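Excluded from the complex is one protein chain; the other protein chains are retained at their positions.
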Amino acid sequence: MRQGAGPRLRRDLIALAAIAAAYLAVSAFVSNSYYQLILTMVPIWAVFGVSWNILSGYGGQVSFGHASFFGIGAYTVTLALIYGDLTPWLGIPLGMLVAAVAAVLIGLPTFRLRGHYFALAMLAYPLAILYVLQYLGFQEMSLPMHRAHPVAYLAFTDPHWYTVTAIGLLIAGTLACMLVENSRFGLALLAIRQNELAAEAAGLNSRLWKMRALVVSGMIAAAAGGLYACVLLVVTPDSVFGMLVSAQAVVVTLFGGVATVWGPIIGAAILVPLAESLNATLGNYLPGIQGVVYGGAIVVIMLAAPEGLYWTIRDRWFRRALPPPAPLVAATPAPRPSAARSAGPLLEVAGLSRSFGGLRAVSEVSFSVAEGEILGIIGPNGAGKTTLFNVLNGVLAADAGSATLAGQSMLGRKVHQVCRMGVARTFQVVRSFPRLPLLDNVIVGAYGAGLPDHTAVDAAVGALARVGLYRQAGTLAGQLSNKQLRLMELARGLAGRPRLLLLDETLAGLGRDECDEVLDVLARLRDDGVTVVIIEHTMHAMMRIADRFLVLDHGRVLASGLPREVVENRSVIEAYLGKKWLARQNA
Amino acid sequence: MLEVRNLSVAYGGLRALTDVSLTVAEGQFVTVVGPNGAGKSTLFKAICGIVPPLQGSISFRGIDLRARAPSERAHLGIAHVPEGRQVFKTLTVRENLEMGAYTKTGRAQWRHTLERIHALFPILHERAYQLAGTLSGGEQQMVAVGRGLASAPKLLMLDEPSMGLAPAVADMIFERISQIHREDGVTILLVEQRVAEALELSDHGYVLETGHVVLDGPYETLLADDRVRRSYLGLTGA
Partner (left out) sequence: MTQKGGERQPVDLEVLIENVLNALAAGITIGCIYGLMCIGLGLIFGVMKIVNFAQGELLMLGMFTSLYLVTGGGVLAFLGPYVGPFVGAICAGPIMFAGGALLHKFLISRVSGLRTAGTLDEGHFGQLVITLGISLILQNGGLILFGSTPQTVRTPLASRAFEIGPIYGDATVFLNKARLVACAIAIIVAIALYLLMEYTRLGKALRAAADNPTAATYMGINVDRAYRIAFGIGSGITAIAGGLMATYLSFGPFVGFDYVIIMYSGVVLGGMGSILGAFWGGLTVGFVQQCSALVLPPQLQNAAIFVVFLLIIMLRPQGLFGRSAERA
């Protein structure tokens, strides 16, 4: 569980219980069966939205084809009932199982895609299933009635009970979502959604997390579909696998609020009754009014409040005072890692090369870094510095050469694997989770290193202490200053207890004083025995902090050595100021 | 011709420029130099209208540029050769140049300008129908400069044309720019990292460091001033 999850969960659970109780109370008074049906459908669509939310809201993997799982749930229940006389109480879990298998089968090939391709590909699955079903002749299927023991077969004579069951399902689904949100699962998904590369660099195996999200999502969707079949008593391929079904998951969540447990509930509570009642009253004159409502809702929301109603309202009207920093007394800063120096250099790079087409971005670069040293990599624009980091980090493959960390090769591994070896990397553009407290932003690094929950908190707190942000642990990241964000990045890297830090332009854009503060932090880290390789342009800062310089130009090593020497080096001056300058000075 | 007064710009949440002023008179060749991160490109982008200024004014021939959309500047007679060349990779060399001549003046003088571009950069004539994305860095830079010329501009602005180019190629580019200034009488504003090459060609230079103008004057003064070197190599300040 994440830090601070306890009170948040309690609060949310109470709210959920209250809402459910109120809803059931209202439902008890409704005698009209059509309205009761609407009351039943709201939670069912809400649960469907919850399922979509997990993959696409928290995880950011937008799927246009969740109808696959919904339909699988519906058809499993129906077919099991018709052919196996299996009660839906068991049929629904069975459907969830089938959906889980389907999720793995779908996810394996499809997660190789990103972004809009992923969304479109997910779209193809339910439609393909739809066509196959139509071909196989599964047109309209009715669920057989069981007059003898209706309740045992999830068939109620009094429609109120459908609503109760649906609310029960909603509670279960929302609970699952709350558990996800408050655990490292949720943070991992948010990190992946925020910036998949940075998440990988922090050690998260994004493929695995995405697959987990898809499986959970699929199972919940199937449950919703199964209950849907029981309520309507009729399934057709189009009504459960069709495009409108997939769209409803998207609309309901997007409208209500992505990445929050309340989003789908709000969205369903507003849109489903609206669409249904418009359909009932105007449906004869305007037969497509439901679709228009849903479509209009998405368009309006994307233009006016792209993250959904929940966030817009919360951000605008409930701008809370900073929550006091969570009591961190229990967690003490991590003990300093012993400065046990190994015999040889920590990082050894030899003959590293990487080209893009004909352009040699990194060419035969060799250098070594001793443990506890700060190496500054400098060079004019376009010299290949970031490319070098990308190769070391696993983002790019090397064309030639070697790179070893304490003797083990860093090359040929995936980004998160390199991170697990003990390498942390920051990026030029800092991305935070603005709505989450600083501690949650930092703890991702600890999760990535594979630390269990309790140790992860300690590691994160310790990291914050080392960068001097201990007291801001509870501050929402969106309220941090630039300098603090940079330090946050640093802390995130440190939370994984790395041996080597790769920092990419950490000081860019900071004013003089802020620069000094960050430099002090780096100096302390060096004293603790952390090895740092830093790319920077701010020369005066580098002069102060780096033990040695490595100068790159056009992908090659131009010079290396003590800072004072390097800046007096002719070829370095030439690289920065030009040949003519040098000629003039010597003339 | 171009007057920048007390310009302050924030870019990506950072204070990139503070209180920068510079003037380019008609027919002049003005250079802005400075180390990485000094704000040179931000200055360029602010004049081009890509980045909005916090404070200050930019005027061209008396026209307040802040009131004009970025795409109007080309029509006013300002040509830009952006950092990193930014050629249209999926268009041919010839088509790139044609895009440079999108403006009315450009189209009116197209025949003449095209000849001039070919005279300066013969290789653009040879490779007229090659996709610009397949050219080498130096060749792309020539395309970018040619594109700038194609609009028959009154003011030609260049942002770090030597970046990523081998020294010999960069020298050649500088020579051509100088030629354009001398022979065609085009006013030039050059933003560069290569100090000596840039300053030598120019009439007047400005040195930027962390968003401020720390030095300016005619080129001989700047070249003789050691503060320039110290500024680049981080030897100033603490």
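Lettered A and B in written order, each chain numbered from 1.
By definition in this document, a residue touches a chain if its C-beta (ideal position, glycine included) is under 8 Å from a C-beta of that chain, and two chains touch if they have at least 3 such contacts.
Every value quoted in this text rests on a predicted model; they were computed, and no experiment measured them.
Asks: Out of A:112, A:454, A:471 or A:512, which is the one that touches the chain we can't see?
Replies: Here the residue in touch with the unshown chain is A:112.
Asks: Of the listed residues A:144, A:295 or A:452, which contacts the missing chain in the full complex?
Replies: Here the residue in touch with the unshown chain is A:295.
Asks: In the whole complex, what residues of subunit B lie against the chain that is missing from view?
Replies: Considering the whole complex, subunit B reaches the absent chain at 48-50, 69-75, 79-80, 82, 86-91, 95, 98-100, 102-103, 131-136, 147, 151.
Asks: Suppose we count only contacts with the excluded chain; which residues of subunit A make the list?
Replies: Per the touch rule, subunit A residues meeting the hidden chain are 62, 64, 109-110, 112-113, 115-117, 119-121, 123-125, 127-128, 131-132, 134-135, 195, 243-244, 247, 250-251, 254, 285-292, 294-299, 302-303, 306, 356-359.
FYI, only the chains that are shown with their structure count from here on.
Asks: Measure off the straight-line distance from the CA centroid of subunit A to the CA centroid of subunit B, and report it in whole Å.
Replies: Whole-Å distance between the two chain centres: 41.
Asks: Which residues of subunit B touch subunit A in their complex?
Replies: The touching residues are 12-16, 35-37, 136-137, 160, 163-164, 166-167, 193-198, 200, 223, 228-229, 232-238.
Asks: Report the residues of subunit A in contact with subunit B in the complex, numbered from low to high.
Replies: 358-359, 380-382, 482, 508-512, 516, 537-544, 554, 567, 573, 576-585
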